[in-house]
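Removed: one protein chain of the complex. Kept in place: all other protein chains.
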Amino acid sequence: MAIARAKIKSAGAAKSPLLSAAMFTPAVLYILLIVGGPFLLAIFYAFSDARIGNAEMHFVGLENFRSILQSPSFRVAIRNSFIFTIFSQIVVIIGSNILAIALEKTFRGRGLLRFLILLPWVAPIALGAIGWKWILDSIYSVITWVLVALHIYKPYNAPMWLGEPHLAIASVLLVHSWRLMPFSTVILLAGRTAIPKDIPEAAAVDGAGFWRTQLQIMIPMMRPIISVAVLFGLIFTFTDMTVVYILTAGGPFDSTQTLPSLAFATGIQGSDLAAGAAISLFLVPLLVILAYFMLRVAHRAEVS
Amino acid sequence: MYLQFSRRLFGKAVHVLVLGTFTILLAFPFYWMFITSFKQNLDLYTMENNPFIFNARPTLEHVRFLFAETRFVRWLGNTALVGIVVVAITLLLAVPAAYALARLAGRWGERLGIAIFLTYLVPPTLLFIPLSRVVASLGLQDSLWALILVYPSFTVPFSIWLLMGFFKSIPRELEDAAMVDGLTRFGAFIKMVIPISVSGILTVVIFTFTLVTQEFVYALTFISSESNQMIGVGIPIFLVRGDVYFWGSLMAACLVASLPIAFLYNLFLDRFIAGFTVGAVK
Partner (left out) sequence: MAVVQTRNLTKVFKEGQLGAVNDVNLETREGEFLVFLGPSGSGKTTLLRMIAGLETPTSGEILIGGQIVNDLSPRERRIAMVFQSYALYPHLSVYKNIAFPLKAQKVPKDQQRPKVEWAAGLLGIGALLDRKPRELSGGERQRVALARAIVREPAVFLLDEPLSNLDAKLRASAREELERFHRRVGTTTIYVTHDQVEAMAMGDRVMVLNKGVVHQLGTPTEVYDNPADTFVATFLGSPPMNLSEIGDVIAGFRPEHFRPASTADAGAVPFRFKVENIEYLGSEWIVSGTLAGGKMDGKKVFSRLASAQTLKLGETYDFAVPRRELKFFDRATEKRVEPRSVTWQ
């Protein structure tokens, strides 16, 4: 048996590096090509004057960046990107923690409820967004109907949910939060079930009531999981263009533009690839920061 | 006795209230899609009617319109086609890569795995501009093959990460035993590991497929003609004639597209979570 084992070791060890390289190289090459390549290209375009339909391209230095930074819609876009991302995340953290607590114990119908609660996340983003567009329609909105029925507004006098800048921003925030809530809830739920049952029991015996147990014991213990949910949530919201595109197309008057939606509007609809690329590069700094924190959480999980 | 009882009753009431509120807030749009799909237009567009119920008889007109007079069915076909091919490509690339990184490459394997996972964080909204140019220069504009080429860029990294975790949980002794019995390492991989990993691979299949159906940016950027659309883009963009939204059919389309994906996703939920939580759940 010992001889057989030695045989395996030598056979495995000798073949391993070659075999393993052969096995992961295709994937690595593909990723370098389709992710790494375009990433470098984006940087390259940002310093050029590339346009759609124009085969030529010249180096223009920081020209694109200069004009972007001066454009008011860019400043609105950056502001909105942060507002949407941060505020929706705050709503989601609080909401999903509450929901995770409520879903912790098994009860009849929990499976069905979980299915219903997951719908916003699993439905294609654009479809959920367009569903909301109908709900927030300026004339036929069901929200308007309810408010009119409650006599808070007169018919035909109700606010335009997607038509007025402040309301439009609120609507986009709402849809982002709505979409992200199930994702965060489900991750937090997994985190909660990983906590051994006798910890909250010990807290109960020690005299802690419901709120103390949750705030001082359970939630602090879930810190790595909450970090993961938050980091992913921030990335998903920050880099998303779909919700804005579908709901408001950036309007009214560019008031709901975000970095990705502005990049799309400029680069594809406006045919100015270079400016679009330059705008989208502004996503990178925050992504790098988020990636760093992601690695930290993963590293800490390995160590403990 | 009563104190305990009333305490528990109150707790239960709050519990029901919380669950009810969240469920309604989250699932309401889908109920709305449902009821809109089957309401007659005159019911739908009459302001005075109570929108929560059917005021006229429900109708299948919108569904009929959707399937008979729009390109909806074609879009479903497009999406299915792209989905299947992308799943195949993803499996071909990700399964061997995940195995190699999980088993054979040691510490560097771990690091490479993390690096690959990080590429998942590079968003399509950054890459879509240069990729549109690449796609055009390859002559793939307005072709589904552009999507088939590009989609694995986000399905492969996450699938590798999912599968790495999965392969690591298979005891090494199984492969050792297979090799003592005469198989080569690669043979052990094909004949022993893959059959055991069917559920992990199935998870990757479902996950990849749902990612394909949900994608929006690339599909919007690369595909222009109506007949080549994917459902994620076709429905919100092409079911509109000018400024007029055919809400009934639109909502029906949303429902038809969303529900099957929701079922699939639900079945494999726990595995997806495991992938996202990166072992932070200990």
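Lettered A and B in written order, each chain numbered from 1.
By definition in this document, contacts are C-beta pairs under 8 Å (C-beta built on N, C-alpha and C of every residue); 3 or more make two chains touch, one makes a residue touch a chain.
The model shown is predicted, which means the values in this text are computed figures rather than measured ones.
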**Q.** Touch criterion as defined above, residue of A:143, A:170, A:208 or A:284 at the omitted chain
**A.** A:208
Q) What residues on chain A make contact with the chain left out of this view? A) 196, 198-199, 201-209, 212, 216-217, 220-221, 223, 304
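Throughout what follows, only the chains that are shown with their structure count from here on.
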Q: Quick one: report the Å distance separating chain A from chain B, using the average Cα coordinate of each chain.
A: 15
**Q.** Touching residues (chain side chain B, partner chain A) in the complex
**A.** 15, 18-19, 22-23, 25-27, 29-30, 32-33, 36, 44-45, 47, 50-52, 92-94, 96-97, 99-101, 103-105, 109, 112, 114, 116, 118-119, 121-134, 136, 149-150, 152-153, 156-157, 160, 176, 179-180, 184-186, 210, 213-217, 220-221, 231-233, 235-236, 245, 247, 250-251, 253-254, 257-258, 261-262, 265-266, 269-270, 273-274, 276-282
Q) For chain A, which residues count as touching chain B in their complex? A) 4-5, 8, 11-12, 15-17, 19-24, 26-28, 30-31, 34-39, 41-42, 44-45, 50, 52, 95, 98-99, 102-103, 113-120, 122-132, 134-135, 137, 139-140, 142, 145, 155, 178, 181-182, 186-187, 190-191, 194, 224-225, 227-228, 232, 235, 239-242, 245-246, 259-260, 263-264, 267-268, 273, 276-277, 280-281, 283-284, 287, 290-291, 294-295, 297-298, 301-302, 304
